[in-house]
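Omission of a single protein chain aside, the complex is shown with its protein chains in their original locations.
Chain naming follows the written order as A and B, and within any one chain the residues start at number 1.
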Amino acid sequence: MNKEVAVIGYAQTLYEEDADASREMLTLRAAREALVSAGLKREDVSTVVTATNDYLDGRTISNMRTVEPSGASQKDESKVEMDGAFAALYAIMRILSGFHDVAMVIGVSLASVYATYLPGIMILDPTWDRERGLLNEVSAAALQANCYMREYGVSDEQIASVSAKNLDNAARNPLALRQMPGLSVEQVLDSRMLYSPIRELNAWPATDGACAVVLASGKTAAKAEKPVWVKGVGLCHDSYLTERPLAVMESLKLAAEACYKQAGITDPASQIDLAEIHENFAHEELMAYEALGFCEEGKGGELIESGITQIDGGLPVNASGGALGANAVCATGLARIAEAAMQVVGEAGDHQVPGVKTALAHGQSGPCAQDNVVFILGGD
Amino acid sequence: MRDVAVVGVGLSKHVSKRRDVNIAELVWEAVSAAYEDAGLTPGEVDGVITGNMPAFEGVNLPECWGAGHWGTYRKPLLRITTGGTTGGSVGHGAFYAVASGLFDTVIAIAFEKQSDGDSTAGLNTVILADIAALLGFGVDPSLLLAFGGGAVGIAVYQASSYMKSSGCTTHHLDKVSVLCRTNAAKNPHAHLQQPGLTPDDVAKTDLMQYPLRFGHVCPASDGACAMILTTGERARKLTDRPAYIRSVASCSDEGALIGIGGSGTLNVDPGRQESCKLAAARAYEHAGIKDPRNEIDLAEPYAPFAHQLLMFYERLLLCDEGEAPAVLNSGSMEMAGELPVCPSGGVISTNAIGASALERIAEAAMQIMGRAGEHQVQKDVHKAVAHGWGGMVNLNVVAVLADTPRG
Partner (left out) sequence: MEYKEETTSIQGTWPLEQWRWKHETSVLAKKFLEALKDKKIIGLKCPGCGLVYVPPKPYCRCLSIPDEWVEVKDTAVITTYTFTGSWSFGGRLEGTGAPLVIAGVMYDGSDTQTLAILDGVDPDDVAVGKRTRVKWPENPQGGINDIMHSELI
């Protein structure tokens, strides 16, 4: 894509364990700040796409309460019931169609209102998996992690070093929830075991928070102060977790291929300056390295050991702390877009990586990263 | 913008309880019919847009385990859900997917298998969150139930409000039910088929809550709808008469619940439906339609309750406000009339909630393509409007279809 759509504004709320605010107020905060960031008013927005989930909200039609606080009143509003990164893709479609000029995308989640893994259980196949009580988000991830580790000889230490990297990065991000400066691999391996091999520090923290991104058509974005152009997008859905090989992220690979084709990326490891990956669990980041073509299949563990993906490495991944640092479900993938854009603009403060021209943002949805969406963002 | 056209439509059988199939199989009935109708195979589709109301079946993200059965192996998939309008929002999503240029051919899939869950309980979860807070203030829970009462609870306020402002009487409501249910008798996919139904029959049904009788209210159906959209160019290769979607528009009023928990403003009068007028005006404008009253040949408004057929006929700018009851009496809404309304039988005859608003677009497309069989209207349909209503009485979605592209 050549200057057809751009991110022109973004905002994230503080990520908290138990926010003293309702879902509506978090939405309002993110929406207001994103408009300020874009230098626009509510009147300039023509369409609003929110990302929420009825089961996370604990009620049906979860978007009906976000109409006013997202600024969608009397506007063309819709809801994507996946992560906000997918909502961003829908907003991009709406802009590319020529029907809309400026879109507001908001993902919001309050994990403090439900038992952490309960809504995830409701996603499982109701016939075979849900009522047996064996699978939940963590046990499913554990099955995937073991499958991946066994297939490629990836070690616990290599996976733990993803957590150590991201949670140390999170300490530089004032909005992140789980900030652990100087966290060592040993400390990660000493954290509480949830489902082997997933330990507490390998899994996302239950988080309250919201993220908003303002997207605009090429014409409007050209007038914006700091447009970050969407150079490519890719989307793919995989089979249910019991019906596919778990050791590879095939749908992420296909999504990335589609995205790279649009963005003209032929050598991702050298052409991409920074990546924000939606890793709900530490091993997913290693699997994503491979699917995104940062290294060969099975070499994710070696890549993290090489140090390239550290914040001062050649291809920093999750300088923000990623989903391990803060995971407001439905806002997490969208926050990757906001973080990637922030890095391109140069507004990332303490976790800014110098000279980011091309950045990758990734979002996922469904158990064991069933659905994946990839964006390539860049300045001029 | 690229031209977008419907090239295939599929509907499942709709009844109260589809005990012969599970969710994935029910959806496959519609999906396979759509592929067959379009003359395409699943491999020729680039993406899937899907949605339902998950609280009604009691399952979250059913496509996670269901989509594998719909010929969508490793395809891009987007899940869009907006309450009662879900099907319409799914249709809009499919439209935007093709119009954006990111996808060439997509399938829109919307469904509801209400017999798997409890829809009124599912719907009441909308207000449960508010009730939970109110109980803390010492409010009598039985009273709140009278205020809530699922979709009917909201609809009665809307009906009485609309009737007061328009002069619509209960007799008009009876006639609307007759219009729809006798049309439904000609549609093999419709749920409640009542050939020979008379207004007197409807008037004799039990009162549900003033002013609505059982005969004025939709059934709860199990059913699915699928629709295949592609570029105008490809559509012309696939069929002689594709149904172009010229435009889509949606509009949200405030998500107000009537009552203590919700403080609406524009939405104070649930019969006003300002957002429907706005969405319709935007959709007509994008579609290049200047005079909808004369240009639109057929309307599929989303009317699970009898008064809504008249109310939304007005809010879709097809006549002046308060005029729809007279239009109904004139006979122009009938299948042989000047502007047939809901020849499919409408939502009042068939309501698989998540699917219903997609079925409105699909039915309009079928009429334009001349594929509606026994319920094909007499006149040639060149331009049609399809509508969806839902959210929390606050969201309206409108699509304008035609037999020619926008030009």
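Everything below uses one rule, namely that a residue touches a chain if its C-beta (ideal position, glycine included) is under 8 Å from a C-beta of that chain, and two chains touch if they have at least 3 such contacts.
Note that the structure is predicted; figures quoted are calculated from it, not measured.
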* Structure fact -> Among A:M25, A:C147 or A:V185, contact with the omitted chain is made only by A:M25
* Structure fact -> Missing-chain contact among A:V5, A:M64 or A:L110 belongs to A:L110
* Return the single residue from A:G71, A:P268, A:G300 or A:G363 that touches the missing chain. => A:G71
* Please pick, from B:A5, B:A38 or B:A55, the residue that touches the omitted chain in the full complex. => B:A55
* To do: Would you write out the residues of subunit A that touch the absent chain, in ascending order?
  => 19, 21-25, 28, 31-32, 35, 42, 55, 58-59, 67-69, 71, 73-74, 110, 112-115, 118, 122, 126-127, 130-131
* To do: Quickly run down the residues of subunit B that touch the omitted chain.
  => 19-22, 55, 58-59, 125, 128-129, 132-134, 137-140, 143, 146-147, 149, 156-158, 160-161, 164-165, 206-211, 214, 254, 256, 258-260, 263-266, 268-271
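Methods note: only the chains that are shown with their structure count from here on.
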* Would you mind pulling out the distance in Å between where the CA atoms of subunit A average out and where those of subunit B do? => 33
* Structure fact -> Touching subunit B in the complex, subunit A uses residues 48, 53-55, 57-61, 63-68, 72-82, 86, 89-90, 92-99, 119, 122-127, 233, 235-240, 243, 250-251, 254-255, 258, 365-367, 370-371
* **Touching residues on subunit B, where the partner in the complex is subunit A** => 1, 22, 47-48, 51, 53-56, 58-61, 63-65, 67-68, 72-83, 89, 92-93, 95-97, 99-102, 122-123, 125-129, 247-255, 266, 274-275, 278-279, 282, 286, 390-392, 394-395
